[in-house]
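What you see is the complex with one protein chain gone and the rest in place.
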């Protein structure tokens, strides 16, 4: 199973993440944990949960970056520093090194839809797949000794016990800002593909040669407020209160 | 990368074991002597010790056998398969040496080749990872092979000197390999230390077109599996100091000791000097391996501000 399926897979299921609206609320992080800790495979354990070195297995995490434009100033409108919240889970790469490095065949990419999964009953917990993933999308569960990763909620998206609308990943369903979108990126007509085309969706670290399925939508271009300062809108002008009240009287006549 | 003691132990020990086995396979030493017999037994033990330590490092060691299945794509699997297959010629050679007191060229040479391939597989586990630019180079298998060969000849020199024949030849070749290995390693280090990072926070986030990207807040405040495993960072200053120690302990001192041994020709001095050479070499190698991990920056650290 460690060989990759012939590429491209008939369907390329994945996520599109909109960095223009992600507010960094971590809802998707916790919802993912909650869904998966009782779902696919072993529970997502937490070590030292109420102590000093608390840490746990998460399949999705939000990083926060500060982006500093060249010569940016701290306050004001032009060129100021920005905060970008950055969600990250498995990108379900087409050339997934995490699959080919796996010695046991536990790590595999589904031929049908491209979802990259770990068959925990085979996983020896060698950790090599996590090393091979440039994105940090795999985390070893310390209690179970097996590798965990985003399953693209495979046990939701095909789950016939769920209503049709709910057959989407837990993180997508919960995201309050609607920054996460799920769909078939192999179908150019799908909503997600169109979104990617329209908004210039891109790959993370293309230089790693992994050809991720998941795409990121960049923050939209911003128009500074100061650019409106000279607009005609404020041109009509009042010379002192007198002129203003004269205008007011005129306005009242029109009512 | 986190320099896990079990992995350092594994690569050092198995590298020395495979090197020794490979040299024994060349038939340079008298297979009937006690020390060569011991060497024939020691090599598989070192290899097995290394393998065991790396197996125990697994999350689910009881399923380790499964690791043999994916040799078509996985260097780790290939290494596992090769490691096991290699035991066959090695055990045959050992049998012939220990029981029959003679060298069987077919088994020996096949063993040598397979040892080389196994070490190559081990190295390729690392060298094939694009996410670790430091390792992702042909110099990595070259270094592994050279270090294994140097270690093998060093150990063989000990066996040769103790058995009274072939010590000097092995010592001479060992000295050459030690020098060659450190030259290769020097190249490896030069490459590492002058690398233009393949991936940066900018490419990792795709935000480079807005400006310079800097981690502001980690996803979770405390360390997690990824930062513990891949977030290890050794200060450049320390890395330089440690690489000097590695070169001196693993290169200069062994070569000097080998020269001493070769000059004195026979007797206790040669044995003591060659044993010391092995000891220092192993020490140098452990430091080198530690640095191999500690200095390698994983691409994921672009997301973790490291």
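The first chain written gets the first letter, and so on, giving A and B; residue counts start at 1 in each chain.
Quick note on the criterion: contacts are C-beta pairs under 8 Å (C-beta built on N, C-alpha and C of every residue); 3 or more make two chains touch, one makes a residue touch a chain.
Just so it is clear, contacts and distances are computed from a predicted model.
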{"item": "Chain not present in the shown complex, as UniProt names it (candidates \"Peptide/nickel transport system permease protein\", \"Ring-1,2-phenylacetyl-CoA epoxidase subunit PaaA\", \"Amino acid ABC transporter substrate-binding protein\" or \"Anaerobic selenocysteine-containing dehydrogenase\")", "value": "\"Anaerobic selenocysteine-containing dehydrogenase\""}
{"item": "Sole contact to the chain not displayed, among A:20, A:95, A:187 or A:207", "value": "A:20"}
{"item": "Interface with the unshown chain - residue positions in chain B", "value": "216, 219-222"}
{"item": "Sites on chain A contacted by the missing partner chain, in the whole complex", "value": "1, 3, 20-27, 29-31, 33-35, 37-52, 54-56, 58, 64, 66, 68, 72, 74-77, 80-85, 105, 108, 110-111, 117, 119, 121-122, 142-144, 154-155, 158-162, 165-166, 170, 173-179, 219-220, 222-231, 233-238, 240-241, 244-245, 247-249, 251-252, 255"}
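Basically, only the chains that are shown with their structure count from here on.
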{"item": "Whole-Å gap between the CA centroids of chain A and chain B", "value": "40"}
{"item": "Complex contacts: residues of chain A adjacent to chain B", "value": "1-4, 19, 29, 53-58, 61-70, 72, 81-84, 86, 88, 97, 99-106, 122-128, 130-136, 139-142, 144-147, 202-209, 216, 218-219"}
{"item": "Touching residues on chain B, where the partner in the complex is chain A", "value": "1, 57-61, 63-64, 66-70, 72-77, 80, 125, 128-132, 198-199, 201, 203-207, 209-220, 222-226, 229-230, 298-300, 302-304"}
